[in-house]
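Yeah, one chain of the complex is gone here, protein chain that is, but the others are all in their spots.
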Amino acid sequence: MSLLEIRGLHGGYGGADILKGIDLRVEDGEIVVIVGPNGAGKSTAMKSVFGLAQVRSGEIRFDGAGITRLRPDRLARLGIGYVPQESNVFPSLTVRENLDMGAFIRRDDISPQIERVFEIFPPLREKRSQRAGALSGGQRQMVAMGRALMLEPRLLLLDEPTAGLSPAFTDLIFEKIVEINRAGVSVLMVEQNARQALGIAHRGYVLALGSNRFEDSGANLLANREVAEMFLGG
Amino acid sequence: MFQEFVQLVAYGIVLGSILSLGAIGLSLLFGILRFAHFAHGDVMTVGAYMALAFVAGLGLPLWAAFGLAIVGGAGLAIVIDQLVYRRLRRTAPVILLIASVGVALILRSLVQFIWGPDTQVFSQELEMPLRIAGIRLKPSQLNIVVGTIVLVVLLHLFLQRTRMGKAMRAMADNPDLARVVGIDTERVVVATWIIGAAFAVSAGIFLGVDTRLQPTMGWHVLLPIFAATILGGIGKPYGAIVGGMVVGIASELSTAAFPSVYKPAVAFALMVAMLIVRPTGLFGTPR
Partner (left out) sequence: MADLLSFAVFFLTLVGIYAVLALALNVQWGLTGLFNIGIAGFFAIGAYSSAILTTPPSAAHLGGFDLPIALGLAAGMVLSGVIALGIGIVTLRLREDYLAIATIGIAEIIRLVLKNEEWLTNGVRGIAGIPRPFEHLVGRGQDVIYLLIVGMAVVVVYLAIERGRQSPWGRVLRAMREREVAVMAAGKDIVRFRLESFVLGAAFMGLAGGLYAHFFSFISPEAFDPMYATFLVWVMLIAGGSGNNRGAILGTLVIWTIWAGTEFLTNLWVPAEYMTRAGSIRVMLVGALLLVILLVRPQGLLPESQFVAATTSRRRRGDGGAAATEEGGPQEP
């Protein structure tokens, strides 16, 4: 049984369907990457899992249990963390407060989780009293991911985590994703930096125009000439 | 000459306190509900008249009436939200604007219906002004400034230390992310109305104490309050305090050169200037 399973997903944002029957799965412990051209439905697929897009038909299962159309706070409690692509921090709150917000639905002591996030992202420790909006793009991305980790999710959904980051930060983020994965968190991510993302992925999906085009291991997809030409920019 | 200047500044601080309280409420509502609440002035009016009813009708002391009026005002705001604004939340913000204009008119005419159009006062007694460092201030005016400081400190503690306060700040920052982390947005909305109304009622009562009560009192300070809110930056309650003080002091200082009826014009001019130079306000983040 897969950790996350999406079957026959049709949906969008209320108008015409963007997703026209997507199938996807994430096994426990995997890093799975979704790549594809713009408008392919990559972000929409992810948002559908987290209840932020309309699902017209299809099924989403987490650990065997149906989670289609559940509200975000329910999903957070079940162990799914989500990091949106843009506007993914609270700019006027400090780094520490952003992390606090990540654990908002918990009322107990969260300092172990805070400590853990600082271990994964050391720069955040010294910036913990700074407003998140004042940080650089790469540091903000760390805050955003750290926030999602506060509830110790089993599955982390990342929407283009390296968008707009410098090459140095991009490398760093990919490193951290591998580190987080090794600690036991499964990752499903949408990425525009397809080449690098597939390089760290166990498996990947190529979406185009709202449906599946390719599915294979990360290495195989990288080696696939057709995929390379169409979607990876050579 | 200098003495007169300082005196006007002192009056400006009193007026500024009232405007700040109004602007704080308005800014919070703006930041979280994302529309310009045009009924805010009339909530102030209703609050003042509620207090009047407790003082004149039940013979309660003003401080007790103050507390009761806040409760009453908050309750009224929640009722209006549930009946009217809640159902319009999915529409364009301009529809909410129109609705709030309608609510404003209903509140104003309700007050006029119940209490009539003539002016009223909380108390007929004449106050002897105190002399502090050469400035003349009535005790009630001092109370207004002190009361404002107390309320602002309480708000600060609420926003920084309490769970709901942080949730409000988060939601004002980024409502979608707030939902993602599991914040119950409807509860935050209710809390916002309570605080917004509480501050509006306080401002209204202070206004009634400093001047007098009449059914259009809130509507007439709405323009300066909007100016204060814009000056400070929409959605920035701390900015609203600065905005309120600037507008209040500038308005009072202007009376040295212009007739006092034109005080709202000063507020308007400041607002226009800010919109030209820096529309997001002194403390707003340029988008």
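Worth pointing out:
For reference, chains read A and B in written order, and residue numbers begin at 1 within each chain.
The rule is simple: a residue touches a chain if its C-beta (ideal position, glycine included) is under 8 Å from a C-beta of that chain, and two chains touch if they have at least 3 such contacts.
The structure presented is a predicted model; accordingly, all values stated were derived computationally and were not measured.
Within the complete assembly, B:276 is the residue of B:1, B:128, B:257 or B:276 that touches the hidden chain. When the full complex is taken into account, the listed residue touching the unshown chain is A:88, out of A:88, A:141, A:162 or A:181.
Seen across the whole complex, the unshown chain contacts chain B at 30, 34-36, 38, 84, 87-88, 90-95, 97-99, 101-103, 105-106, 108-110, 112-113, 116-117, 173-177, 179, 222-223, 226-227, 230, 259, 261-262, 264-265, 267-268, 271-272, 275-276, 279, 287.
Assume only the chains that are shown with their structure count from here on.
Taking each chain's centre as the average of its CA atoms, chain A and chain B sit 43 Å apart. Those residues of chain A that touch chain B in the shared complex are 50, 52, 72-73, 76-77, 82, 84, 87-93, 97, 100-102, 104-105, 133, 147. Residue ranges on chain B touching chain A, taken from their complex, read 163, 166-167, 169-170, 172-174, 176-184, 285.
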